[in-house]
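Removed: one protein chain of the complex. Kept in place: all other protein chains.
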């Protein structure tokens, strides 16, 4: 794997989606729908093939040379003492995994979109934005310079903004898009400031340079803690973690393929990627790591609770995404980078699956999203239900589905290597999350597909066309068997059954000895116990859900009645975060801006000038009184002045 | 007492004539008299020129005084012409009535 | 052949303006063609000069230039015709040439009364602004600096909406007040140098050593210690430049003027003239008064940060889309000023880069706002909505301009703002953090502007408008293209500026070496991170 190979392949994989985006943006409006579709999906297909080649390159590379960088061009060079940034790309196992996730899932979603957006007039625009997103995401994961990473980081926010607001005549979509973008820009600023700290401290933004110089940070010192906290804030904004999570549910205003691609599979997991990528820094900042882990698991719990209470099908999945990303963030927070990345990959598969299956449902019901108005869809949407079920099983962590491997893997690592004195506390919370996940995952399935149809439209629902079913089916197969295949493979090579192959593949990146879930071995009793308990938790949740919602006439209120009255209320209103932010941030700023316009500008800013001009007018009015127009008056002024002058001269002369 | 001893007194005389002329400009209302007072002031200046020329042993003082006389003559010609015109329009010969400058 | 290109650049528009006078006012096409040709020719020369300059400055000395010309002008007082082009002025001069071409094209697309007068004044303004950018002699600089106001006054007072009179007078009075203070400073510098060295000169390169006392002035009898003469002189310069940039609280001329001015004037007024204050700060104030600059940098940087946030807040509270853009300009100029007062390589380079970038962005934004106003007849944000469906091409251009305006990474302004904020961070992290708040606010108001105009269901006024004409698209296309291009390849700008910025930074620290910048954190780094 040579530098030039990396340069060529990276250039190719970046240019393909970009070319697709530009082509569709500039001439898409003149092309037929078929051509537009071909450009949109074809560019991603090509990118996927290139990604496969790149994966093959990484796999084929000898041990110890699994990572290579290439310098494309110099972005900015301000000379000695100044900023130097090169447009560098890097290819290593970590970016290869991300490439496969992005282009693979992205390709399926693009194909799916052909069907889903069939009747939309803005198809060229849609594919242009989608390709732009793939391009941005690839920039993000390929970047070998923090600044280039930030550019990709912001570009994905941009494409997310564009796609959330895709239906631009819908005011709620417009507002949601802006909210998402501004929140992420706040995260960008945190990232930028982290970059400043890094560049001031070690003089470079090049990521290999940063990682090489990481030991120059005092371990656990204030500086590294601040840097990592800022990086984490950037990650939280992108990954919709508390307290910057409120944009994600609103982002469901976008078309469903967008939710599947951006707000489930790829972009929102970029935060996980960021922390994993910067693990050499995080490893030296235990406080920041602990913070990340706590925020991750806290968000997971919170989002799980909210997911239980929502009634919009996409919002339920959105909150489940938030919850699952919370788990990944937790994982990378405790140093289980491989486990986090593995969950990222499996989650990308099954969550995209869930979204697309939900998209099928929405499509069949003509844009109905309220699950209270569904029910009994399994008769008409048999295949969709099967696929959905595969995703639900994976999400809930039912054994041998993909999610089981990744989730139990990271929870087991948390038990043995978790931070602080009581890692088992976090583990128990994790088991609780498993219960919650089982509950909301099966609740969704049960309310949508089982029970009595709630509206007449359900009877008229028709199964989605093949172009929408095939990608869903592929993902369903993946989510059913991906984990199993890798697990069997792991057993063959005598490694950890849960994530052995995956962790081994990533081990060149996460070289730090303590990390790497290789340390978790199923042969130890604790880990076995952990896996069993965790699985039992998932099953418990699933069982409870079945118990509650699989009755002929499910009555969830019977359950909620037993809870404290405030809890369902709080959960349904998403813990009032939107309202709190509105009151604490938005309103004061708007009031401040209004005060600036109404008070500060006229009273203070203009008053200075006004005072001067008024004084000049006053002076003029005063002088005007002496301008009588009488020559003798003028002469008397002149003579008086001359007299003063004479006297002054004489006084000075006589001194 | 030589002539040179009178020099400061000549300056004092010039100052007196000048200031009395200025006083006249200020207090007289008849423009013709005001013109005379101005002539008085010009003459005062001429004294200064001439006496300095005399005591610095130079002709330039006289030359300047000559110029002053010529200018004064020109000024009187134009000024008196103006006065006759003002009078012809039917105005009082009162300088305080001429306040068109006070717009 | 040794052509005095800088003089050619200065004289070409002037000659064209003179030539215009012999063309009858009815020959509209000829007038327009001549104006466009002259500005385009000047632009071609400037761009060629800039593109081929590269490398280190030719002349020696602490402040050296790539191209320079020097001739006697008024020998009695040592005033010279000394013009020079270095890395700092190069790209700004290129911007200058560009925005005037744009202005010439825009006016030729608009049926204006008194076109001949307009074209003549436009060309005259170009000579003056180019003179400001090229002057090395302080007296020459002052001449151009003030001379610039004459054509600008007639342009602003004769063309534009009904509020223009008041706004123009405000601007002129404000600017002249500042300039007079600067004149006093120039003269005090001139005399102090004359006394100290025995020869009279207004030449910047001669005056670098200073000569103004660094002892605090004490007011007699009351014994109050005030600033040193050097500091007073610096404040005189600072007043002129701060008004021109403008910094809060000297900004009140800006929104009114931008609101009333016609777009053909705005492209070069907002695009370039307001940046001359920033440029002159770098060229003159930083090099002539290193001690004073180091004393006042905290205050000035704080003012710059206040400008950033205040401008953003004001933009947030406006309904008139043109005023939003005007206040956004105030906010962004705050960024440029912040970069200057960091006094380090990153900040000043960022400021120069950002001057160029912002000139491009603001010109595009004003053109777009003007198109919207023409099409819909209103500038009220509340009456505008849903233009995206009607004007997809304008939407695309506006989108790129908006993103560039809010400092989107990948767009041109990011390179500048990142460098500026890095410089500010090196000065003090608080400045960078507050500037970051400005970025978030910028994102808010720019997106709200763009979305409000483009998205949501159409309003009555926006129901039946058509998309931009191809000619308008051709005007916007190079601007938008540059925004993207300079975002992806900011390197060329940085390569040219950084050598000269190094000189200026060294001069700005020349007399305060103990308080010099901490370069230790930014050691040389091998390009292209190797694993």
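Order of writing sets the labels: A, B and C. Residues in every chain begin at 1.
Keep in mind that, in the parts below, a contact is a pair of C-beta atoms (placed from the backbone, for glycine too) under 8 Å apart; a residue touches a chain by one contact, two chains touch by 3 or more.
The rule we apply is simple: contacts and distances are computed from a predicted model.
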Listed names "Amino acid/amide ABC transporter membrane protein 2, HAAT family", "Phosphate transport system ATP-binding protein", "Putative cytochrome c oxidase subunit II" or "NADH-quinone oxidoreductase subunit J", with the criterion being the UniProt name of the chain not displayed: "NADH-quinone oxidoreductase subunit J"
Partner chains on view for the chain not depicted: A, B
Where the unshown chain meets chain B, residue by residue: 1-13, 15-30, 32-33, 35-37, 39-40, 43, 46-47, 50-51, 53-60, 62-63, 65-67, 69-78, 80-85, 87, 93
Positions on chain A contacted by the hidden chain, ascending: 632-633, 636, 639-640, 642-643, 646-647, 650, 653-654
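As a working rule, only the chains that are shown with their structure count from here on.
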Chain pair whose interface holds the most contacting C-beta pairs: A-C
Between chain A and chain C, centroid-to-centroid distance (C-alpha), Å: 37
Chain B and chain C: spacing of chain centres that average the CA atoms, whole Å: 59
Touching residues (chain side chain A, partner chain C) in the complex: 25, 29, 67-71, 73-84, 86, 88, 90, 144-145, 147, 150-151, 153-155, 158, 161, 165, 168-169, 171, 174, 177-178, 181-182, 185-186, 188-189, 192-193, 196-197, 199-204, 206-209, 589-590, 592-594, 596-597, 600-601, 604-606, 608-609, 613
Of all residues in chain A, those that touch chain B in their complex: 627-632, 635-636, 639, 642
For the chain B and chain A complex, residues of the former touching the latter: 22, 25-26, 29, 34, 95-96, 98-103
